[in-house]
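The other protein chains are all here in position, but one chain of the complex has been omitted.
Each chain carries a letter (A and B) given by its place in the written order, and its residues are counted from 1.
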Amino acid sequence: MESFLQQLINGISLGSIYALVALGYTMVYGVLRLINFAHGDVYMLGAYFGYYLSRAVQGKTPSHILDAAVVMLLSMIGCALVGMVMERLAYRPVRKASRLTLLIIAIGVSLLIENAGQLFFGADPKFFPQLIPETHVQMGGLMVTNQQLIVLFTALALMILLNLFIYRSRTGKAMRAVSFNLDAAKLMGINTDRIIALTFALGSALAAAGGILVSINIPGIDPLMGVMTGLKAFVAAVLGGIGNIFGAVLGGLILGLAEVMVAGYGSSTYRDAIAFLILIVILLFKPSGILGKGQVEKV
Amino acid sequence: MFLSNMKSLRTGIIPVLAMVLLAGLSACNKKDAGSADNEILIGHYGSLTGATATFGQSAQKGIEMAVDAINASGGVLGKKLKVLVEDDQGNPIEAQTAVTKLINKDRVVAVLGEIASSNSLAAAPVAQQNRIPMISPGSTNPKVTAVGDYIFRVCFIDPFQGLVMAKFATNTLKLKNVAVLRDIKSDYSVGLANFFVENFTKMGGTIVTDISYSQGDKDFTAQLTAIKAKNPDGIFVPGYYTEVGLLARQARKLGIKVTLLGGDGWDSSKLWEIGGDALNGCYYSNHYSVDDPSPILQKFVADYKAKYKGTSDSIPDAMAALGYDAALILADAMKRANSTRPDSVRDALAQTKGFMGVTGNTTLDENRNAVKPAVVLEVVVDAKGNGKNVFKETVSP
Partner (left out) sequence: MKRILYIFGVIGVLALLQWGLTAVLLDGPVRQGPYYYQILVLAGINIILAVSLNLTNGIAGQFSIGHAGFFAVGAYVAASVSYYGGSAIRAAVSFIPPMGQDAVVLLIALAAAALATALAGLIVGIPSLRLRGDYLAIVTLGFGEIIRVLILNIDAVGGARGFSGIPKLSNFFWVYLMAVATVVTVWNLVRSTYGRAFLAIRENEIAAQAMGIDVTRHKVLAFVIGSMFAGMAGCLFGHYTMYLHTNSFTFVKSFEIIIMIAIGGLGSIEGAVLGAVLLTVLPEAFRGFDSYRMIIYSLALILIMIYRPQGILGQKSLFGKKRRKSATIDAGPTGAKSVAAETGVAGKQ
């Protein structure tokens, strides 16, 4: 029983990582209907920015929390810029093209960032500095670290903030308008280019935050770290109903729990398969995801 | 539906013609691959990038040093040795292409590589088929040299390494109940785990659980929690350094305090960089120890430090030492064969006996495997994350 509870904690901790990355995925998809394959790689960039920044910053501010905050903020800004550049150079020119073209370009951007990363950062794994020193929280035989809790609560907090932003702010309203109908939004006087750029910036900043938080928790970073995490985060987003903020978090948690249970009680070699298996099953029975709204295709 | 008219025939042939044209173009374009008369070309393929990048990079440093030393003392048969390096990105199929290229395009007389057994296994048939001797510095899986009589290695093999760790666990650490956590994606790890389990149970120990992870995983908490529930007094993790480092950290987070044991895949300075003090009091078997007082080894360590001063890895790991030895043994075989013809070199290699290298006294047996002792090292990491290996014991075959 104790070990089962511990597995639950492990699963939620892993799931909150997927949830964090899935938030950015779901935002970009919600607005543009684009699977931004490069999102996982922006997450990787965020971690690397964090790595270099924290080597420069660490110890120069009065407290650990401040260290982490400075590193995180700068890295988020850096990634937001990367996201905007990406959108401007690679996606905007083909916004009107077919979804297929967009998807292929997304694959191209993803490969570009991964390989540039291998060239500039080196292919070997690096150790991410412990920005926030680890403390254990023990409850009976159960172990949780402060780092795991931080990841979980950040994911939940961001989920709520993001939801408030999208449903309460003017910009959020504009985003929803763009998401419903780009041309109509334009006619209503919304600067759609700016809104889309902003969506990318926000999504990429979220990815950067995810990259750093995850790296504090699991401190090995490498240029390909975003590939599998990105893919699974996307699966999580689809699972929960893509475009839906709560869905992304729910999907992430389900995925994390499923993986941990398979690895803990079944064979861990199937853990990579389980994510996709769940995805396929869900999509077959509810193609729009758990919390997603079905869409009627218009002729 | 098949071949309905002339037009479709033409379409089918077009790609073939295009191929031939391209092949012709590239054939005209060929340059003789730098094989001047006063040079002997040897090839090295390794993972210079990828998840096991330090293996390939270290081996290359060792080989470079050996070749410099050989050339400085007059070369081989009056000629200088030249090493051509190919990166296989740690990918088996890339390894195969790299060796095909080295042998067929660059016309090397011998090939050195790989460390990871999966990659050696993919490339070895190419060397065997072309009858070019291949020496693996560090592939410990028994199957590698079983590919054919042109495939050699200068390190011990996993059955021996498994035995060493089983002995160490039973006799020195007095462990009774051990959990095994293997890397299912790595041939090396699966093999070594099997040999450990076999020997450990034979010596009266119990394997309480035997589960796996996959290379590239970052989260091991699920497996570790399952292991914790079985309450073992040691965990055998025959994986590679990247995963082991992360895994050790997560084990300590979950409150698992027992010793972790491993094999030579741990050997990299990245291990303690990633694992930190979570690795304190963990042991692994290796090919050599820098603490060994043997003068030939101490000279190697000093030279290595001098040559690679200022780089991140200025202390040679076992892969560097094995790369060094592999190159020296190859040069020695060429001298004894008094020829660089691949078949003569092969015959001379097969007769390597009592070669004194930095990793000890190397004799190649009838299966072209090296028979040599192994060492057990303890990982010691201080609070600042600076780590080192402390020599514990030597186990002879």
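We adopt the following convention: contacts are C-beta pairs under 8 Å (C-beta built on N, C-alpha and C of every residue); 3 or more make two chains touch, one makes a residue touch a chain.
Bear in mind the structure is a predicted one, so any value in this text is a computation, not a measurement.
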Decide which residue listed in A:Leu112, A:Ile132 or A:Ile290 touches the omitted chain of the complex.
A:Leu112
Answer key for B:Arg153, B:Lys185, B:His287 or B:Arg346 versus the chain not shown reads B:Lys185
Against the chain that's been left off, what residues of chain B make contact? List them.
1-4, 8-23, 26-27, 30, 32-33, 49, 86-87, 91-93, 96-97, 100-101, 103-105, 107, 118, 121-122, 125, 130, 141, 143, 147, 183-187, 189-191
Touching the hidden chain in the full complex, which residues of chain A are there? Just list them.
33, 35, 90, 93-94, 97-101, 103-105, 107-112, 114-116, 118-119, 231, 234-235, 238, 267, 269-270, 272-273, 275-277, 279-280, 283-284, 287, 297, 299
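Just so we're on the same page, only the chains that are shown with their structure count from here on.
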Could you state the distance in Å from the CA-based centre of chain A to that of chain B?
36
Show me the residue ranges of chain B that touch chain A in the complex, using the header's touch definition.
49-51, 53-54, 89, 184, 211-214, 216, 218-219, 221-223, 225-226, 228-229, 242, 245-246, 249-250, 253-255, 270, 273-274, 276
Residues of chain A touching chain B in the complex
2-3, 6-7, 10-11, 13-14, 118, 122-125, 127, 134, 136, 138, 141, 143, 145, 218-220, 222, 225, 228, 259-265, 267-269, 271-272
